[in-house]
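Notes follow once the structure below has been shown.
The complex appears here minus one protein chain, its other protein chains still in place.
The letters A, B, C and D name the chains in turn, as written, and every chain counts its residues from 1.
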Amino acid sequence: QEVIKIGFSGPLSGGAALYGKNVLSGMQMAAAEINAKPLQIGGKAYKLEIVALDDKYNPSETGINVQRLVQQHKTAAVLVPHSGGIFAVQAFNEKSKVLLLAYTSLPQATERGNTLTVRLPPDFTGYIGPFTKAMMAKHGKNVALAAADHDYAKAWAAAFKPAWEAAGGKVVAENPMSYNKATDFYSGVSRVIQAKPDVLFIGGASEPTALVAKQARELGFKGGFIIIDQAKIDEMAKVVGGLAPLEGSVGVMPVSGDDRPEPAAFTARYRKANPGKDPSSEISINYSAVHATVAAMKLAGTVSDAAAIRAKMGEAFKTLPPEHNPNDIEGLDSKGGTVANTIIGIVEGGKIKGQFLRAMNTVK
Amino acid sequence: MELFLQQVLNGLTLGGVYALVALGLTLVYGILHVPNFAHGAFYMAGAYSAFFLINRLGLNYWWGMLGAAVTVALISVLSERLVFHPLRKAPYLHHMIASIGILLFLEAGAQALWGADFHRMETPYTQLLTFGSLTLPAQRLLIIGAAFLLVVLLQLFLTKTITGATIVAMAQNREGAALVGIDANRVAMLTFAIAGALAGMAAVLYAPINLVYTSMGHLVITKAFVIIVLGGMGSVPGAIAGGLIIGFAEAFGAFYISTDYKDIIAFALLVLILSVRPQGLFARGAH
Amino acid sequence: MKMFNPTAGWTLLLALALAFPFMAGNDYHLTVMSTAYIYAIATVGLNLITGYTGQFNLAHSGFMAVGAYTVGILTVDHGFPFWAALPLAGLVAAVLGVFVGLVSLRLKTHFFSIFTLCVGYIMFLLIEKWESLTHGTVGIVGIPAPEPFAGLDFSEPRALYYLVLGFLVASLWVMHRIVRSLLGRTFMAIRNSDDLAQALGIDLMRNKLLAFVLSVFFAGLAGGLYAGSVRFLGPGIAGVEHTFDMTMYMLVGGIGTLLGPLLGAIGVPWLTQYLQFLQEYRFVVFGPLLVLLVIFLPHGIVGTWLNRRRRQAAKAAPAPAPAPAPAPVQEVRHA
Amino acid sequence: MLEITSLTKRFGGLTAVNDVSASCARGTINAIIGPNGAGKTTFFNLISGAIRPTSGRILFDGEDVTGLRADQAARLGMARTFQTTALFDTATVLDNLIVGHRLRTRATLVDVILGTKRLRDEERICREKARAALDFVGLAHIESRVAGDISQEERKRVAFALALCTDPKLVLLDEPAGGVNPEETEGLARLIRKMAASGLTVCLIEHKMDMIMNLADRILVLNYGEKIAEGTPAEIRANPAVIEAYLGSEHA
Partner (left out) sequence: MLRLDKVSLSYGSFRALHDVSIHADEGELVVLLGSNGAGKSSIFLTMSGLQRAASGSIRFGARELVGRKPSQIVADGLVHCPEGRKLFPGMSVLKNLTLGAYVHRRDSRGVARTLDEVFGLFPILHEKKDVPAGSLSGGQQQMAAIGRALMGRPKALLLDEPSLGLAPLVVKQMFDIIARINRAGTTVLLAEQNAYAALNIASRAYVIEQGRIVLEGGRDELLNNAQVRKAYIGA
């Protein structure tokens, strides 16, 4: 029995370690499931192993790690969960013939035509229309932007602003904040509240996002929050003490709050394997990524030819059994980004109500 | 006006916490000339110990704070004994690197023990007090009150008690202190203990309005260094003034200028002040 | 007692470095080594101001980032060839160094360190916030590899390795010339005591500034090479932890020596590579290791070795001629 | 040679040097004495440019040097020693001295990198200067000793040598015989005389009266920052104000 290895290079120590470990735990859950059954590819029996290396979020270390994974561990695919590392790896992954599973929502990851990259999270721009519509109808036309100031949140804000204005809304204040470096958000939040917005556009990592929401409420903000998809409503609720302070907000549906059978089953399995923890989309999407990669290997009949595996990735996602696909990823677009029929969550009456994104977009 | 007062309150909150952290740093600096980069990790350790005592063992907030103060004082004293004491004759670069070693160890240790997750620390003071149109979360008032009480107690201790004077004496001449019968080791340990306890208490005061996580100390340590330089190394009133300056600069900067650039404000302030006054703001001749 | 010949030692090291790609035969090893060399160039620069001149600069990684971003911005946004951008990397860092140095070098000891710590932080924040210039947090994507040169394709790890090695050797050579010359002695006189140096007619500001600017020139150059080898830049490269890393390399190897920072910059990254199996517990081990090293080998590996050699040399040398001393009073006599 | 007019230095409220005028002729030995805290070291610091005077004027060789930095003053030919000399303890005595002549050299970074002839010549000259200075102070035999290992008296002599390497016209010696025993003091006095004989102008601060009285051509007495007397040793010895403030009756 031989071993197939899938690599991981992400932050496992330092400030971003939680994020890296979440991603890794999704991957490891998939690997455990795959290894629980006999795995046959091209007529040979295999065992799957996830090889994880720490890069402290440092792109040059990601480069080194991926080289190491390719050379010493012969991994045909590596998963990198941060844009800097992804860009650094894209400088050589085609030459080194390794499939890059890129967990970043930044469109640049696939726009540059790298032939061995798959972008794992679905394109965030699909959320913008429904979020705008729901919140404008519910609360009013004035929005204040107070999301984080890192690459992803800024890309979000940049796409959101014209959409909101196009829908007849007004941006009354704009004040991105350093969610993971600031000691306190009080001044920044009071600055945007002062503009009397109906809606507050926030988001970064879940926990600081929750603090921002909490402080906005303390400062008397009564409207709704548009929460970018990086923050998870369920995780935020733990920090602010329940869903009540988030009443009237919109964000992505947390996996653990999704009561369709597959996500619910996934949540149950994850909780069993990781007591006391809820799966977030970081976990569930990367879980599916590992399943899909192995499925693509089966379809391509190879465990080492990255190009052949890449060619089958779309099909692999399509044919993934629903229990391995809690986020309902339907395949890949032409550039290698995933396409999914995501559901969004609106907090109403102390509960998160789900709504299909596609349904909302088509109504428009 | 109300918004202005809100920022004043905010500046006081931040300034109070910064001052507490900077005080420990400046004391240790004054005595052993140790630029203790691990001081931010002490702060982090304080938050984790209290988190553990309060959320896991179910103690109340004040017992949690006491526990954190004692734990961090212990960690701090251990660092002095095991690391800084053996290095007392080494140049300051060595202290710096050694303290980074301690920092790496404590952060990795906290992650190994409690994981990388963000944690919330509970406080009984969750009320929102309103004065006119001004809302004041009780915890923020508590921070301001407690920080300034601690500062006053410390200053009294250093200037009015003989034990306090021994700390100052040690800072000025270690050998001279030994020769009048002051036990240098005990004073060094005492200083580290006080510094640790202050950092621990600062963390427990502040954590309930923020989060508990392993790199939380990074936020305060660089600013604490800025503060002790501004205020003059080893000077207690300087650390308080410096803390308030940075606190207010951030609160008002974030509000009136830009949240985006508010961190630059603090550092640019230091660069500016040191360019004009190389000894810092409050240094009076030889110290 | 037989002495180790320094020239032979350096030649041996160079030979080893030249042969390394044939022994390693593995892109991973080459990449680790090239990255280590790049940081070694910056560390050798840092050693000039911190090790030889005695001013502990904490903004070094900021200057390295300035060099890197110079190459990144010029090649990606303005279509410069890498080879035209690289010298500018050093130059821009150096010019900035003049301004920072003029203000900061008036300060002494800790004040200088904390001041430069803040300068480094400001550089980091500016890179992160000044989006129109630096692409902010997204970073600079798609930096081209250095253009082929004499038939060498520098997107290949091996060619890149030799390129970086070439710059490292040149840097060490220049540094060797500097520290062995009158100029180096001038810097060391300042480190030893600036009052005395000034009384000897040494213009403190001019010489400190020269050392500082040279030092950040190396940082800028290393940054430029970094841009050409990693080919992506984010603000993180300016982070002060990289300066701490370089200071650590210097200290581990031996501060104020030529070989020390080089050994540190190569040895420490390999050590952390070998500690990778510990994953998140890496620093639970590495932290105390660092502390032990600082306590028990305060002069670093090279420094300790040099001191031992010096002591042996002193023992081997003939006893110094007795100075004309006061007539010794002979035996103990009791009154 | 050295012409000082109304030199004054105030530190906050304290006037450390108050309206002192003095002059030194070429090739003479001039001593400055006075009680502790009289302002002697401050006076030296003012002349050598280590601190700026509050008011007053210093002429050196006919040139106004008031307010120059110490390194500029050194280049004009003023050298000084400190009460305690910081030597680079792990280098040899000779290596410590080579940098002493740096101020008379012009080699730049370019010379250093290209290894020009100028650099090599200048390095040779510096080395020769260092050797000559060591020889002058009588320490030629210890040039390859490690500086950390030499005796106190040898350190004092090395400090002289370091000053001599700068090719000075004037040397300012701050307590050259402090902490040195009488026998060695005598040796240092001979050396100072030899320096003056070679054409150097010497100013020194010293408390050892026997030495001063034998050595100095002229003595300047400071008290509370003010000049209370000036003259030959014999005049000073007989000056009642000096006896009152400084010497005490025993030396009279």
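Going forward, a residue touches a chain if its C-beta (ideal position, glycine included) is under 8 Å from a C-beta of that chain, and two chains touch if they have at least 3 such contacts.
No experiment lies behind these values; they were computed from the predicted model shown.
*Asks:* Touching the left-out chain: which of D:D89, D:D210 or D:E235?
*Replies:* D:D210
*Asks:* Could you tell which one of D:G67, D:G115 or D:P182 touches the chain left off the display?
*Replies:* Checking each option in D:G67, D:G115 or D:P182, the one touching the absent chain turns out to be D:P182.
*Asks:* Of D:S6, D:S55, D:Q83 or D:S198, which sits in contact with the chain we cannot see?
*Replies:* Hidden-chain contact among the options goes to D:Q83.
*Asks:* Given the contact definition stated above, which residue among D:D95, D:E153 or D:E230 touches the chain not shown here?
*Replies:* Checking the options D:D95, D:E153 or D:E230, the one contacting the hidden chain is D:E153.
*Asks:* Since one chain has been left out of the picture, which residues of chain B touch it in the full complex?
*Replies:* These residues of chain B touch the chain that is not shown: 162, 165-166, 168-169, 172-173, 175-184, 285-287.
*Asks:* Could you pull out which residues of chain D are in touch with the chain that's been left out?
*Replies:* 33-38, 83, 151-153, 175, 178-186, 207, 209-210, 245-248, 250-251
Note that only the chains that are shown with their structure count from here on.
*Asks:* What are the chains that chain A and chain D both touch?
*Replies:* C
*Asks:* Which one chain sits nearest the middle, judging by mean Cα positions?
*Replies:* Taking the mean of all protein C-alpha atoms as reference, the closest chain is C.
*Asks:* Report the inter-centroid distance (CA atoms only) between chain A and chain B in whole Å.
*Replies:* Roughly 36 Å separates the two chain centres.
*Asks:* Taking the mean of the C-alpha atoms as each chain's centre, how many Å separate chain A from chain C?
*Replies:* 39
*Asks:* Go ahead and note the Å separation of the Cα centroids belonging to chain B and chain C.
*Replies:* 32
*Asks:* Multi-chain contacts in chain C: which residues touch at least two other chains?
*Replies:* Touching at least two other chains: 129, 280, 282-283.
*Asks:* Note the residues in chain D that touch 2 or more other chains, in rising order.
*Replies:* none
*Asks:* Mind giving me all the chain pairs that touch?
*Replies:* Those chain pairs which touch are A-B, A-C, B-C, C-D.
*Asks:* Flag every residue of chain C that touches chain D in the complex, lowest number first.
*Replies:* So the residues of chain C in touch with chain D come to 174, 177-178, 181-183, 185-186, 188-189, 192-193, 195-204, 210, 214, 307, 310, 314, 317, 320-321, 323, 326.
*Asks:* How about chain C: which of its residues touch chain A in the complex?
*Replies:* My answer: residues 26-29, 31-32, 35, 128-129, 131, 136-139, 141-143, 145, 155, 157, 226, 230-234, 236-237, 273, 276, 279-280, 282-283.
*Asks:* In their shared complex, at which residues does chain B touch chain C?
*Replies:* Contacts found on chain B: 35, 37, 82-83, 86-87, 90, 92-94, 96-98, 100-109, 111-112, 116, 222, 225-226, 229, 233, 260-261, 263-264, 267-268, 270-271, 274-275, 278-280.
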